[in-house]
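All protein chains of the complex are present and in place, except for one that has been dropped.
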Amino acid sequence: MSQPDFSHDGIRTARGTAFRYLFMLCALLSILTTVAIILTLLVDAVDFFAQVSLVDFLTGTRWSPTNEPIAFGVLPLISGTLVITIGSAMVALPIGLLTAIYLSEYASDRRRAYLKPALEVLAGVPTVVYGYFALVYVTPAIDAILPVDLSTFNALSASIMVGIMIIPMVSSISEDAMSAVPDSLRQASYGLGATKFTVSTSVVVPAALSGIFSSFILALSRAIGETMIVAIAAGQTPRMIDLTDPAGMFLDSIQPMTSAMVQIGTGDIVGQGPAYKSLFAVGLTLFVITFVMNLISELVASRYREVYR
Amino acid sequence: MAADTGETPADGFGRVSRTKDVVFRLLALAATLIGIVSLAALLLNVAVDAVGWLDWQFLTNPPHPNPYEAGFLPALVGSIAIMLMIALVTFPLGVGAAVYLEEYANDGYLTRFIQLNIANLAGVPSVVYGLLGLGLFVGLFNIGYGNVLAAAFTIALLILPIVIISAQEAIRAVPDSQRQASYGMGATKWQTIRNVVLPRAMPGIMTGTILALGRAIGETAPLIMIAAPTTVFGLPNSFFSKVSAMPLQIYNWASYPQTEFQYGVVAAGVVTLLVVLLTINSIAIVIRNRYQQRT
Partner (left out) sequence: MTNEQMTSSETEPTDDQTAPTPGTDGLADTADSGGETTFDRTLLEARDLSVYYGEERALADVDIEIPEKQVTAVIGPSGCGKSTFLRCINRMNDLVDSARVEGELCFDGKNVYDDDVDPVALRRKIGMVFQSPNPFPKSIRDNVAYGLKVQGKQENVDEKVHTALERAALLDEVEDQLDSSGLDLSGGQQQRLCIARAIAPDPDVILMDEPASALDPVATSKIEDLIEDLAEEYTVVIVTHNMQQAARISDKTAVFLTGGELVEFDDTDKIFENPEHDRVEDYITGKFG
């Protein structure tokens, strides 16, 4: 009795294998990208640190890459970034959290259906546009309304714009976490006679805490990396900030890391000098900070995904 | 009267005070709306300012130091040229990676590592991608400073994670019963992907890719890093032409001190950029609505 032939077809198998590896290559490209980012930053940063000591870079309190006396202390830039981060956090975290609560607990399906895309628009506006808004509309408006002495370039308007931009990041991830809270928990609380306010604040938010935390970190990481808003509206004055003096922090010009990178990038500095190479040292610092924050956010988020699965 | 329990026993069960609840509800609604309303007000402002400036001459002239003669054409064409190149690069790579991760890869360490890596890449600041482009395309591959290719490759790497993630979602949304039906007919994996999975996922993939291109067209910082000129007077005529882009030109003009620039020319540029962006996103939404699949 002749057996049926189910043997492998050489061409078919070869083609299948070829496609498999082709697609795999595409996926591996993402790992290559990460490796390339790290190598690009490292190679030139190493050059930079051959000329400027790592300790001076990390502990120096003066940043002046082109004007004498030259100094490459990154702390003024980090404190500039810190100001923007604190300012935008004060805008985006409470607003984003309340938005998430509203969308998850209060809004009807219909209302949610048009509020969510409208919120996403906030994250879709090009940041150069936000920067322009901060400079030509927000700063003059605040100057006119509040009895404060606001510089043309200041951290306040920039922080507000960065904050508005990252609201949807906080609200959508937090809302996902809140929607994942099982209804049985809400029912249990309602069954005890709780109002919606009590249920939202004492049941839903605590249960979704890790998701909310993850959204906060991710949004702040985005604020730290935000470039054009601060480059246009926050100024180019690298200076150490005094956390006890909010007016000094926000009303005057500052310079975050990203803004300093743009300044070097648009300048005429080229070649092998430390001024140009400092671009990569600052870039590496920025990359490490945001990378660690994104990683933490991802790990926290994967934990909450497991809790309610 | 913000107590959770009220006490008027005469009303049978009494009433629980809702004051706190109502106040909180309104506060949450206000929070939801404040960002949207602020943006709407700003957009209204810029639209009003652009009136009188955004005209045919603005759209067809090259930039000029005189605000009344300044135009946006090289930046507009530059942006579109860069965007088309980005689409050509990211679409096949993004879909390929998504197909691998959804259809081929098993749930091993490598897959999870790639997945985590893609999520992380999506969070890397765009200015860092600019340094990558500077080191890799301008430096190592010697493509040249600030031309169409260098700009497109740099921003392509930036939006690739977004394209991959949205393509993965579209592929994941294809019901497994469709794959089973195909495999059951003796189709190979590649035949199943090509004839069943990709056609069905294509509207979703297109939507995601186009939305990512919308993100790409607004990117500024990476272009600055690869030393794209902020102002270009001629149109790009090859892959190696120096190129500017709309956001870059806006950034440049925003630093001009004259009011005619600040509240006129730049406003016109911003409105043009936003209109192009809106058009791109509308195309994506039209595709999504037209091809929304029945199950």
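Here the chain labels run A and B in written order, and each chain numbers its own residues starting at 1.
Definition applied: a residue touches a chain if its C-beta (ideal position, glycine included) is under 8 Å from a C-beta of that chain, and two chains touch if they have at least 3 such contacts.
Being a predicted model, the structure only gives us computed values, none of them experimental.
Colleague: Going by the contact rule already stated, which one of B:T19, B:T60 or B:N195 would touch the omitted chain in the full complex?
Modeller: Final answer for the missing-chain contact: B:N195.
Colleague: Check the options B:Y183, B:F239 or B:Y263 and report the residue that touches the missing chain.
Modeller: The one listed residue touching the chain not shown is B:Y183.
Colleague: Which of B:G52, B:P65, B:P92 or B:P175 touches the chain that is not shown?
Modeller: B:P175
Colleague: Spell out, residue by residue, where the missing chain touches chain A.
Modeller: 1, 3-9, 12-13
Colleague: Which positions on chain B touch the chain that was left off?
Modeller: On the side of chain B, residues 106-107, 175, 177-188, 191, 195-196, 199-200, 293-294 touch the unshown chain.
Keep this in mind: only the chains that are shown with their structure count from here on.
Colleague: For chain A and chain B, let me know how many angstrom lie between their CA-based centres, rounded off.
Modeller: Comparing mean C-alpha positions, chain B is 15 Å from chain A.
Colleague: Residue numbers of chain B touching chain A in their complex, please.
Modeller: Answer in residue numbers: 4-5, 16, 18, 20-21, 24-25, 27-29, 31-32, 34-36, 38-39, 42, 45-46, 92-97, 99-101, 103-105, 113-114, 116-121, 123-132, 134-136, 139, 157, 160-161, 164, 188-190, 193, 214-215, 217-221, 224-225, 227, 230, 247, 250-251, 254-255, 262-263, 266, 270, 273-274, 277, 281.
Colleague: Would you tell me which residues of chain A are touching chain B in their complex?
Modeller: 12, 15-16, 19-20, 22-31, 33-34, 36-37, 39-41, 43-44, 94-95, 98-99, 101-103, 106-107, 115, 118-119, 121-122, 124-129, 131-133, 135-138, 164, 167-168, 171, 193-198, 200-201, 218, 221-222, 224-228, 231-232, 258, 261-262, 265-266, 279-280, 283, 286-287, 290-291, 293-295, 297-298
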